[in-house]
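Sending over a structure as structure tokens; questions will come in a sec.
Left out: one protein chain. Kept in place: all the others.
For clarity, chains are labelled A and B in written order, and residue numbers in each chain start from 1.
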Amino acid sequence: MPLSNQKNGSDGDFDKSESLASRSQGRSPLPRFSPARRRFLKTSAAAASGLALANCARNLSNANSGSSPTATGSPASSPSPAGGSASELYIYTWAGYTDDALIEGFREKTGIQVVVDLYDSNEAMMAKMQAGGGSAYSIIYPSDYTVIEMVKSGMLTSLDKSRVEGLDALKPKWQNPVYDRGNAHSIPTIWGTTGLIYDPQKVGKSIDGWNYIWDNRKNLTRKVTLINDVREVLGATLRTLGYSYNTTNPDQIKKAFNKLVQIKPAIASFLTTGWEDQLASGDITVSMAYSQDAIALIDEKPNLKYIVPQTGSSVWTDTMVIPKSAPNPEAAYAWINYLLQPEIAAEMVKQLGIATPSQAAFDLLPQEIQKDVRRFPTEATLSKCEGIAPVPEKITEVYDQYWTRLTSS
Amino acid sequence: MSSSTPSSSPLAEPSPLAPSGWRKLTRLVEPIVLLVPSGVWLLLLLVAPTLLILELSLIPGFRVGQAAGGYGIGNYIEAFQPIYFQVILRSILFAVGSTVICMMLGFPVAYWIAIMAPLRWRNLLLVLFVLPLWTSSLLRAYAWIAILRPSGVLNSLLNVLHLPNQDWLNQTPAVYIGMAYSFLPYMVLILYASLEKLDRRLLEAASDLGATPQQTFWKVTVPQTLSGIAAGGLLVFITSLGEFVVPELLGGASSMTMSRLIYNQFLGATRNWGLGSSFSILMITGVSIGIALLLKYGDRDTTVT
Partner (left out) sequence: MMQTPSPKSNFKVSWQFLFTLLMYGFMYLPILILAVYSFNASRFSTTWEGFSLKWYQALFKDLRIFDALQDSLTVALAAVAVSAVLGTMMAVGLAKYRFPGKGLYQGTAYLPLIIPDIAIAVATLVFFSSIFGLLEPIVQSLNVSLLNMGVPFSLPLPALSIGTVIIAHVVFCLSYIAVVVSTRLTNLDPHLEEAALDLGATPFQAFIKVLLPELIPAILSGCLLAFILSMDDLLISGFTAGSGTTTLPMLIYSRVRTGVRPDINALSVVLILMSAFLALASEYMRYRGDRKRLG
């Protein structure tokens, strides 16, 4: 019979995979569920038996805001197999924010084994947490505007400052950030900007701001990539018009959209990543990029240049938070304190190509990194930059509709 | 399995009573054994979640983690705004185009492997054709960027051949190329399964009776493999309708599709799960109606032949 040998082959492999599955189940952590979710279950079980799905979605919608007092549940009491054990810490973070040396150093110091899971957008992380899939994590790395949202949904533990050491070492700006006053729920750990990356030799002059794209749009047909994010792109345009990144005025957003339409023929694609090769080969002239990605590229292609636009850009901070559902807050505090050590933070800057909000860590860095304006823009530049903040739902929808129009036409 | 009891009657010597007894038991037990396990699985993990999506779609502006309003059809009204028409139209166009391309490219390949290739090699050839799918779809899309970009592999090749350069990346042709590439192996797999059981004697008989290869193809091969053609076409159509990576990475600035729209509603800035769900339900309904029509049409077709 045709293909019959392959069948045997895969059957053999299956035996192995079964045992693998059981191993993995052993190390998996325990999720905790709010009563609200239990209620939903009953209704959805009813749905499965052909009855109505009454109230199920409503419970989902209240799962986090409504259940915050109970979400903490009984972290210590239940016999959790992994996530809650004192010797393991589950971290949910971005790629490139941890490396083996960091994790190994932490294990040597505390005896806690770190397990890292990665996400690629704040929204994906939020969706997984809110749908009930993130109860194993004791540390999460949301960006600034997501911290606001998580606090609002009651997802985050108020940090016990007596258990956090080294907050004084933060630069004044991060002592009391707008997204989380007094760092009540979050500890800033990594920051960066959004800007433009280009090849000065090909462009023939130095670009100093977003306006370059508008001024040269005739010669830039499908030569520009922008970040695939509505707030970044519309925000940058708003900024060129002199408005705020976080405007809630629909007229201003409309003006920005109309201005953006002018350069539509110049936009090759909306890519957050994936523009690197096209830029390096010259198929793309200018890319809008996050500083961290741009610096990583320039490290290998020194002919490229990254600038933070003169008119101002967005500045973002990624933080560490402890969710209320954290099974192992002890280890979470230990992790935060470990990363707040200036030596460790400085090492991260060197190894991972990021910027640190810690003044003490900054002071430990070699001169050439301190003076690297791509990582650490001047105060004059930074003073024109804004952090992206959440806007009311109605306004979010306005942004989204313009975005759909922009990417559809 | 339905018959854990060993059969007392050996195959060669049928006892007169056994068949009807078995037949009765079989009629009763077999459908349960065959259909209940997968039925329960689908009910729990597919029907229940789908009903949840349906419910979400009926709560206007539903956002997870926020208090929900009452039921209503607000999401559907919003989904029918003119700005989304373009998106829906484009998605359908992409899907139809990819299906046609895959069919045209896939049929000769499947035909050659299933009928003309040496018997011994067929399985291997089939597996080798599908093998490129072992790489992540994201990596394949990046590889296509390297091929299609203006200074890329394709244009270097065209230069060598003294052909005019093409600038396909970030435009519609790149989407078709990427989608055809992604779904061609599926098409070939399904067409192969259908062509492989084609009765070769029919082909020989047709040519013995003086049919031209074209006549044999249209009068014998195609009708005999119609179910495979329908299944392959349907599969590619539906999968390309849901394709996300290729339009996003290769399609450029004007390539918003239904699946990207849905994705944006669930994981984008608005996180309007209600609207996303209503798009999903509309997509499911639309495709279902299409399939139902196709099945009806297909059934009539097979009864005629």
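What we mean here is this: a residue touches a chain if its C-beta (ideal position, glycine included) is under 8 Å from a C-beta of that chain, and two chains touch if they have at least 3 such contacts.
Because the structure is predicted, anything quoted here is derived from the model rather than measured.
Visitor: If the hidden chain were put back, which of A:133, A:182 or A:250 would touch it?
Guide: A:133
Visitor: Using the definition of touch stated at the top, determine which of A:104, A:120, A:215 or A:343 touches the missing chain.
Guide: A:120
Visitor: Tell me which of A:158, A:248, A:262 or A:281 is the one touching the absent chain.
Guide: Missing-chain contact among the listed residues: A:281.
Visitor: Which is it among B:86, B:207 or B:227 that touches the chain not included here?
Guide: B:227
Visitor: Would you write out the residues of subunit B that touch the absent chain, in ascending order?
Guide: 1-3, 6-7, 9-15, 18-19, 22-23, 25-26, 30-31, 33-35, 37-39, 41-50, 52-53, 105, 108-109, 111-113, 116, 118-121, 123-124, 126-140, 142-144, 146-147, 151, 153, 181, 184-186, 189-190, 192-194, 196-197, 200, 224, 227-228, 231, 235, 238-239, 242, 244, 258-259, 262-263, 266-267, 273, 276-277, 279-280, 283-284, 287-288, 291, 302
Visitor: For subunit A, which residues touch the unseen chain?
Guide: 1-7, 9-11, 13-14, 17-18, 20-21, 24-31, 33-34, 37-38, 40-42, 44-45, 60, 78-83, 90, 92, 94-96, 115, 117-120, 124, 127-128, 131-134, 136-137, 272-274, 276-277, 280-281, 293, 296-297, 300-301
Everything that follows uses one rule, which is that only the chains that are shown with their structure count from here on.
Visitor: Return the distance between the CA-based centres of subunit A and subunit B, expressed in whole Å.
Guide: Once rounded, the distance between the two centres reads 34 Å.
Visitor: Can you name the residues of subunit B that touch subunit A in the complex?
Guide: Answer in residue numbers: 43-44, 47-48, 51-52, 54-56, 59, 61-68, 83-84, 86-87, 90, 122-123, 127, 142, 145-146, 149-152, 167, 169-170, 196, 248-249, 251-256, 261, 264, 266-272.
Visitor: Along subunit A, where are the residues that touch subunit B in the complex?
Guide: It is residues 2-3, 6, 44, 47-48, 53, 56-58, 60-65, 121, 123-124, 126-127, 130-131, 153, 222, 228-231, 264, 267-271, 274, 277-278, 281-283, 393, 396-397, 399-401, 403-409 of subunit A that touch subunit B.
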